[in-house]
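For reference, the structure is listed below as structure tokens.
Removed: one protein chain of the complex. Kept in place: all other protein chains.
Up next, chain A:
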Amino acid sequence: MRVLAAMSGGVDSAVAAALAVDAGHDVTGVHLALSPDRQTLRSGARGCCSVEDAHDARRVADELGIPFYVWDLADRFREDVVEDFVAEYAAGRTPNPCLRCNEKIKFTAVLDRARALGFDAVVTGHHARLADGELRRSVDAGKDQSYVLGVLTPEQLAAAMFPLGGMTKDRVREIAAERGFAVATKADSHDICFIPDGDTRGFLARKLGSRPGPLVDAATGATVGEHDGTYGFTVGQRRGLGVSVGDQQPRYVLGIEPVSRTVTIGTADLAGVDEITTAAATWTGAVPALPLRAQVQLRAHGEPVACEVGAGDDGGLVIRVDAVQRGVAAGQSAVLYEPDAERGDRVLGQAAIRTSSRRRGAVGREVLAD
């Protein structure tokens, strides 16, 4: 097959490209330039598209003897990922930009262009298993990235290759070292690539400006403080609220209401939810019959929890979790899994969380999710 390897300059995508070459594919490497003003050198473990990263990717491609190009997708990335990120926060939600990037950039913009140029598939260094069109968690539970791939459709998965899903991250680094790749010991990237200093609140403040509003205690309805913008908060957040309420009990963000700019906080007993409604779902395979027993993961590094999935309004879902959850933020994806200890939990699909609530009178075991 003619395969396009998306090469970030990191160790994962380097090894993924190498494995695609080993498998006998005709591989071409591309590095995605996603920022209009690229830094010459990377700083720390954040960011993924400095000129130095492009150089690292090119070094690997040259060693593999494959063609290598840089594709400038900065405009698409700004429109589809960065502006979406800011707009979601402005609307009181907590987006996942990595998931959006996979959906809109890697497996839409890049895949479309690759297909038009005559490629059959796109290979990436994501840690997830993909076989027979079924997307599953990586064997390396700590590095599993199936959550941020949960948004992919059957058509997108049919043209995707994730050769790293069957191995641990340690094994990936070993392979890189065996091949003499200079990136074998390169630090993992984490956090949000377009916020290189890691200060999300500062980034949003620059984009959205000061939008002050009240902090309201859910139990009393009293205004207990002021904030500079609802975008500084995520449902379930405990630290950095900047208020102290007399009873010394920790407070959590319970809700964000962007129009009145109200951030509602409350004690742990009010923070738990067990019913979640979502926007329209996407499915990685055939649309399943509802209701459905499954597991749901509610954020990138969250634990899966058993649930029952039913149909909601406008193609959305109603997800009832067996155990009460905290920190269920609107805008995050609820990714549904079918447990499978042997082959890896299978990703069924995902839907963006709209609301969450506690069923009246429901009795659930409290699970501290934070």
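Here is the rule we use: contacts are C-beta pairs under 8 Å (C-beta built on N, C-alpha and C of every residue); 3 or more make two chains touch, one makes a residue touch a chain; residues count from 1.
Convention: contacts and distances are computed from a predicted model.
Novice: Can you work out the missing subunit's protein name as recorded in UniProt? Choose among "Malonate decarboxylase beta subunit", "Autoinducer 2 import system permease protein LsrD", "succinate dehydrogenase" or "cysteine desulfurase".
Specialist: "cysteine desulfurase"
Novice: In the full complex, which of A:33, A:215, A:296 or A:324 touches the chain missing from this view?
Specialist: A:33
Novice: Would you indicate which residue among A:6, A:73 or A:329 is in contact with the undisplayed chain?
Specialist: In the full complex, the listed residue that touches the missing chain is A:73.
Novice: Among A:113, A:171 or A:207, exactly one should touch the missing chain; which is it?
Specialist: A:113
Novice: Determine which one of A:54, A:160, A:271 or A:334 touches the chain that has been left out.
Specialist: A:54
Novice: With the missing chain put back, which residues of chain A would touch it? List them for me.
Specialist: Answer for chain A: residues 28, 31, 33, 38, 51, 54, 58, 67, 69-73, 75-76, 109, 112-113, 116-118 touch the chain left out.
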